[in-house]
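Excluded from the complex is one protein chain; the other protein chains are retained at their positions.
Letters A and B name the chains as they come in the text, with residue numbers starting at 1 for each one.
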Amino acid sequence: MTDIPASSRLAGAPRSESAVSDIRSGLSRRKSAQTRLKIYGIVAIVFALTMLGILVGSVVSTSIPAWTQTQVRLDVTVPDDETPNYRSLVNDSLVAAFPQAERDRAALRRFTGILSNGAQFWLRDELQASGAAPGSTVSIWLPVSDPFEQLYEGVISPSTPENRRPLNDQQIADFQSLQQQDRIRSVFDWGLITNADSRFPELAGLKGGLIGSAFLMLVCLCVSVPVGVGAAVYLEEFAPKNKFTDFIEINVNNLAAVPSIVFGLLGLALFLGFLGMPRSAPLVGGLVLAIMTLPTIIITTRAALKAVPPSIREAARGIGASEMQVIAQHVLPLALPGILTGVIIGLAQAIGETAPLLLIGMNAFVTSAPTSMLEASTTLPTQIYIWFDSPERGFVARTSAAICVLLIVLSVMNLFAIVLRRRFERRW
Amino acid sequence: MSTSITLLIPLLLGIGGFIVATSRARRFSDVGSGKMHSLPKYHGYLVALSIIVPAYLIIFLWLFFEQSVLRGVIVNALPDALTNGATPAQVSLLISQVQQAASGATFGNPDPAIVEVAGRLREAVVFSRWALPLVIVLVGLATAAVLVSRIAKRFRARNYSEAIMRGLLIFCATLSILATLGILLSLLFEGLQFFSRVSPIEFFFGTRWDPQIAIRPDQIGSSGAFGAIPVFMGTLTIAFTALFVAIPVGIFAAIYMAEFASPHVRGVVKPLIELLAGIPTIVYGFFAVLVISPFIREWLGSIGIAVSPTAAIVPGLVMGVMLIPFISSLSDDAITAVPQSLKDGSLGLGANRAETVTKVLLPAALPGIVGGVLLATTRAIGETMIVVMAAGLTANMTVNPLQGVTTVTVQIVALLTGDTEFDNPKTLAAFGLGLTLFLATLLLNLVAIQIVKRFREQYD
Partner (left out) sequence: MMENVSFATAGAHARAPEMPVKMFGRKVEVFYGQKQALHGVDLEIPERQVTALIGPSGCGKSTFLRCLNRMNDTVAIARVVGDIRLDGEDIYDKSIDVVELRARVGMVFQKPNPFPKSIFENVAYGPRIHGLFKNKAHLQEIVETSLKRAGLFEEVKDRLDEPGTGLSGGQQQRLCIARAIAVSPEVILMDEPCSALDPIATATVEELIDELKQNYTIVIVTHSMQQAARVSQRTAMFHLGRIVEVGPTEKMFSNPDDKRTQDYITGRFG
């Protein structure tokens, strides 16, 4: 070894002092590069989570006014005729609440503006439900119109200049006089869930959308689950490995990534155009969503079937179970939690889907909840879109509240999927 | 008889057939000896399936052809005086008059000939409503009779019923192809009609998009311009803005979670980020309009940059947030799929974690990441609600994200919502755009799936 010159360093020989110090001097630079990468990662995560927070936070905070309804108490004398004029009854009762005010037409118009346009129908329903004797006086809470609701909730402030707010000083004074008489209250607005759509934000509710969505989900479930699970079982358990099954497989993967709006075009051209089904009908919407959900269900079901160990299949076959018995009696029951999770995920995707439904007219203005699969209807997400598209200010809060309802529905579905997966998690 | 009852008939017949066949087989068999080829219930299944499957086939074919047969009935019944020399449009007008008359909706004094034909139509409809269940019941009973009479010890009912089930499963698998075929055919059918009126060259290379078309021929106004280049440019501008946000955020987040985060942090952050993928796009659209648009306009306005209210940057940014989980989870998968041995090799040489990530893991995971980005691009191009709510309707030739643009999907929705009528170039244009969108995403998907697949195979 002595005859090797010190200058020539062999590969693999120990490094000289200078090389080690080279490495050492680079360490801090390399370390800061690593820190930088970490910081980028943290910034990215923080950005994503902040966006999530702002999204949920802004929607929830904008929705707050919509959860409550501001009402005014009126003393109404129950009319004794068969078909009373509720509109004038409301107006009379309202004017009676302003004993000092002059009774000219301008004042009258001002007063009636306080109440919601739907107040007369509300009054009719309340009176009919109460069954009060004609001639007696009952006090009834009626909803106020949108600007006054916003005034009560502080969205419109009396301190802003008169020309910058939708209510003038006189109107505000009227309202405050009612407040001093203790005639104003704010209650939780069940109408948001129990009313159907309306032109007036304070009366608009999600009933139609919720029932429509339920119908859609029903159709979607009845079509996509049997077809999807059947297709998955065939592909996973029976299909020979050949060009045709490869083709189906590619096709399913592709279908999963087709933009949702294209399914709307399919629904429009095939179901409405070619088959002549009615527009805006839950049946058509459900079918469109079913086709859209199909690939999700096929893919997740196949994964669940794959997870069932082959030894179970062998065991059953070894006793003489036929292929169909192996699947129906062993594989499917064991894969069921996975399949159900996939079904829920697919339905959760479908229930929030809007674009294809717009094309088949599910954003129609419908003031009653659908009672059949062929009646015009809206859905939860298209109802959100309708309200979003409406110019009245009160609809902003309604839109947010509807989104909250949608997000709650989705959370419940996902929670259910998680519980299901936890509960049936199986180790072989 | 109403359709819903008709739909129930096969089911009831099937249950009845099941009960009859099962009890018959049970009487036949030496129960519990194992000498019978099939258990009694399989005889039942076979009878039930042989009733139900053909019955529903008949129902669907019947309902499918009913309308055209009824039209034929009307045309035949119409007096020659009315149909001779009539254009197809006039004939279909006559048909709808008859249909209205038959459903009781008549306006003014209808032609007595029409009323008479309407009567015939009503008869035909009633006939059809009763004939269908009758046919189903007869066919079902005949099948049941034949099969029940064949029940015997060695009759292979299980094999036959399983063959039917297998056929049904194959049918299910084929339906997924039919879905794609349906999409392709309906887009092609309407799209080609569009291209027969507007030349593809104008559509793909024209630079003016203004699909307003005169409703009446004599109406003053534009005849519509269908140059889709500005629409495509708008789509790409928004998509690239989105990817510009989503790619770095997604990849850095994935790197951090795969290599630096503790299992605890990962367990909390990963599902939270994936929540972003579960939020419906209509919520993102609302978020864009409610929060992001005012924020960006105010912020950029304060430094003297004017931003259009429908600027591409608003939907682009929000769409970017939506795509983060896409990129991050696919990148995460790709990074964690790189074999540990490669990673150990790098760490063993003295490289630190960051160097291992950037020099070893990322290059090895690149195909997986690229596949993920392509899939995200597909989403961005096809995303509808965010742009419908936050982007504009006017097509501008620009790639500036601060200007208002429109996209393919916005135009499809705009052209098809409201009262749509087929055969109108305006609605057909939507199908032209839809066809383009479908083919573009199909191509991107195929490429992305191939890349991801090859990447997976490499390390499997």
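Convention: a contact is a pair of C-beta atoms (placed from the backbone, for glycine too) under 8 Å apart; a residue touches a chain by one contact, two chains touch by 3 or more.
Everything quoted here is computed from the prediction, not taken from an experiment.
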item: Absent-chain contact - pick from B:12, B:39, B:141 or B:177; value: B:39
item: From A:24, A:241 or A:423, residue that would touch the chain that is not displayed; value: A:241
item: Identified contact with the non-displayed chain, of B:159, B:174 or B:336; value: B:159
item: From A:317, A:393 or A:421, residue that would touch the chain that is not displayed; value: A:317
item: Touch residues of subunit A, complete complex, unshown partner; value: 240-241, 311-323, 325, 329-330, 334, 426, 428
item: Touching residues on subunit B - with respect to the absent chain; value: 29, 31-34, 36-37, 39-40, 156, 158-159
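Going forward, only the chains that are shown with their structure count from here on.
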item: Rounded Å distance, subunit A centre to subunit B centre (Cα mean); value: 20
item: Footprint of subunit B on subunit A - complex, ascending; value: 23, 30-31, 33-34, 36-38, 40-45, 47-49, 51-52, 54-55, 58-59, 62, 226-231, 233-235, 238-239, 247-248, 250-255, 257-266, 268-270, 273-276, 291, 294-295, 298, 322-324, 348, 351-355, 358-359, 361, 363, 381, 384-385, 388, 396, 399-400, 403, 406-407, 410, 414
item: In the complex, subunit B residues that touch subunit A; value: 64, 67, 158-159, 162, 165-166, 168-177, 179-180, 182-183, 186-187, 189-190, 248-253, 255-257, 260, 269, 272-273, 275-276, 278-287, 289-291, 321, 324-325, 328, 350, 352-355, 357-358, 375, 378-379, 381-385, 388-389, 409, 412-413, 416-417, 420, 422, 430-431, 434, 437-438, 441-442, 445-446, 448-449
